[in-house]
Each structure stands twice: as structure tokens, then as C-alpha cells.
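Presented below is the structure to which this report refers.
Apart from one protein chain that is not included, each protein chain of the complex appears where it belongs.
This part shows subunit A:
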């Protein structure tokens, strides 16, 4: 009986790890069992049977909705729901736009190269393309006059869609889409990405180049072989394909890769890797998540489970890269096991965040480090941060501020939030923002952040709440005195004093405000006079209370929102 070989892939540098996550993702998507160790995955060689199918299935499942194939096919809804009475100028314009799009795609090089591969020749899409034409209507004509033509063109499109939806056609065209949109951002030159193989079946090409060699290799690893794989140290007997491979086909890795701590090479071509590693590298695109040419991989390598979990993303058609990033940061924090707080220090490692920008030919990859300290703050403020996800604040006619992003970015960059808090207050005073409880959260998160760096700069939460209370009291007194109209002016002056960290200007305004009421000034502020961070925390908390009334009004909506986000 033949023994079944096992393949173990151990974590290494980020690039290799992306490949391992890719392999795991592909296996997961195809319900293939494999073992997850702490720092490795292990699977039987049978997992590689039909791996080419599994490989493309993974990408197609994940990215289908982003492809041109999908853009063409999803129009079926419109066609099937077509009703003559709904047709108007706008509707016609929409159809024509779609016709343009379909024509452009059908005659594109990528589609043309797919036609050659497709066995099902039932339809000639190039001919179909020529027959599909925009609906022309002169000025004298009404929409009704061109109805027959509309129906005809929609019918043509429907025929095309039906053909595109057949299994084989979909499989090939989607694979072409995926290769172009995703895989080619990471590697080139070999297998189906070799120019000579453009018109060959990509599934075949993948199997031949990446899978067959691996299977042959694991059948007989020669322990006495002369050479070693640069990445995994497995023995290799020859420095030529299909026994060993170079790394020149992997797209530029950027400057950071030359650091000696990383498993790295000089890309000169004399570095050789075994077929297994070659296979792993082919799965890098499946380890990243890519949206519109931008890719993200988070090298949280404290364990395989974490690594796979933080890189798992459910994408929607309209998911933006920014949202993807936000969600990832959040899932990093989610993945920190916080059952045992005392273990937090051990458990949190610095985490590398690798971003791919495929439009940057010279340095497509950029690297960021998420430090322990920052993660701790994130972890400690998880709930508040979570409620900010998807909260957008309008700051210009078309400009929006993504609150979560703003806060998290500052935390990651080790900056305080005072500028953001100030900006939000300005928007609030200009009546462009009223979700005051978010300002409250940001003040508290920021206070925790400041306290995390220097304990004595932190203000007790009770003191923050007291300051808010004083602000609210002052507001109520002004309202009772029918002097509510003065509050905006006071708020603006306080806000400007806080922005410039001018304590005397702040106290001046405060004293004036209290004097007007013949009331004492809360001495709580004296504590803040000794430290600008404290001063700002207390000052903004007071200012928040001073806006009090609206805070209550909005409470209901806010709770609802939190529930949606939470």
C-alpha cells in the first residue's frame, strides 16, 4: 500500500505567510481538511488533487462580484424585469450605457484570449458583439418609437448572458478576470501568466507548473541531495525546473525585503526554492485581499489561527479598501484573546501590516507596524471603537470623515485626538454634527491613550463626567436666565482657547461666563491648569456638557445606531 505523504508548511516571513494563508484559504473554501498547528499547517498530498480547480474556485467565490463578467451578467435582472411602460429617456440611457460596457468587454484582449480556450463554440461572442448595438433615437422620435429596437437589443444581451453563464464559459472568463484583476498584481512571467501561455487553459497551466512538480517532488525527496531550498531548507537535487525554481517571477517586494531579519534574497536569480515553496508562493494572491488594485495582508503571526482569522474577509460589491482596512484593524483586536488580561503583554506582538498598491510599479508594497502599546489601547477601548465603525461625518460638500478611521489612525500613529475633537466641536457649533456621544467617547479613548503613555497625565473618568456635569449646569443656568443665545459665543471662545492650548483665555471666558450668572467657578479646572493634556481633556468635557441639550435629544437614535453597528 502506498503511504500518503504529508506536506507541512511552516510560518516564515510575511510573504511566505501570505502564501500559507492563501493555501489555507483555498483548502477551506473547498472543504479540504488540514491540520493547523501553532505555527504551521499540514495536509496530505491528496489535497493537491485538482488543486487548480480549487485554486480558481477560491478566487472566483471571493471576487466574482467585482468582475466584468458579473457586471455583464447581473444585468439579467433588468432584462427580466423589463416593462414597456417603465421605459423613459433615463432608462434608455442606462441600457445604452450597459450596451457600451458589454461591447467593450466582449472585444477586449482578455475576453478574446478566453474565447480561444472555451470549448463550447455555440456562440461567437465577437459576432454577437457586432450585432449588439446602441439604440439610436433621433429628436423627432419618442421613446415608444424605438421600443422594438430596445427589445431586440435586450434580447441579444440576454442571449449573451445565458451563454456567459454556462459553466465552462463562466469558469474560463471568470478565471481570466481574476488573473488580470488579482493574481497578476502579485506575480508574472510563469505558468498561465507567461505570454506564450495566454491562449492556453489556465487551469491546466496552473496544474502543470505548480502542482505536478510538487507532487513529483514529494514522492522522492532526496535527503542526500546537494542543494537546499532557500526558504524551507528542504533538499533539492538540481538547480533547474521542475526540481527547483527561482523567485524572479514574484513582483517587486519593495525595499523592506532586503532587511536581513527577513528571510531574504537579492532577487538576482541564483536563489533557489523547492517546488513546495514555489507552490506556496503561487498562493500569495489568495492570502491577500484585493480591492480595486489595492491589497492587504496582516502578518499577525502569533499563531496560524490568528493569522488566518485576521485575513479572512467577507467582501461586498461596494466594500471599499478603506473599510477593509478598518475591519482588519478591528479584527486584529477581536483576535486578541482577552480572557486573561495579565497575559495580554505576552500575547500581543508587534504586527506587520502589508499593503499592496499595484499602481506603484517601483514599490508596490508598503509596510506598517502595529505596536503592542497601540494594540493595548485598541483592545481596552474596543466597544467604543466598534460603535464608531461606519459613522461618517460630513465635512465638505462631498467630503466625509470616517470617524473610526480618524480615531484609529491617530492611535496607530501615536497621536492624541485633540485636533479631531476640536474639529468635531466646530462642526457641532456650525450645526453640521450632532452625535455628541461620539465626542464623549473620543475624549475618553484619548484620555486612556494619554494615560497609557504617562499615568499622571490621565484624568479620572469621574472627573471627566463631573466636568461634563458643570458644563451642563452652566447651560441650564443660561437657559433659565433666558440667555441661551450667549452660549454659542462662549462655546466658540472656549473652543479656540482649547485649540491654542491657551489656559488663561479659557479661564477668562469661563470666569466671565460664571460671573454673568453670579456663580462660583468649579475648582475642578485648577487640576487642569498644570498640564496641557489634562487641561484639554477637562476643557473639552466641559464644552461637551455645555452642548447638553442636543445630547439628550439624540440619545434614542444613537442607541439604535450602536445596535446596528454592534
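Everything that follows uses one rule, which is that contacts are C-beta pairs under 8 Å (C-beta built on N, C-alpha and C of every residue); 3 or more make two chains touch, one makes a residue touch a chain; residues count from 1.
Following the convention adopted for this analysis, contacts and distances are computed from a predicted model.
In the listed set "Phosphoribosylformylglycinamidine synthase subunit PurQ", "ABC transmembrane type-1 domain-containing protein", "siroheme decarboxylase" or "CRISPR-associated endoribonuclease Cas6", the entry agreeing with the UniProt name of the missing subunit chain is "CRISPR-associated endoribonuclease Cas6". Interface note for the absent chain: among A:79, A:232 or A:521, the touching residue is A:521.
When you scan A:177, A:402, A:503 or A:537 for touch with the missing chain, the hit is A:503. Take subunit A: the residues that touch the chain left off the picture are 503-504, 507-508, 511-512, 514-515, 518-521, 523, 525-526, 529.
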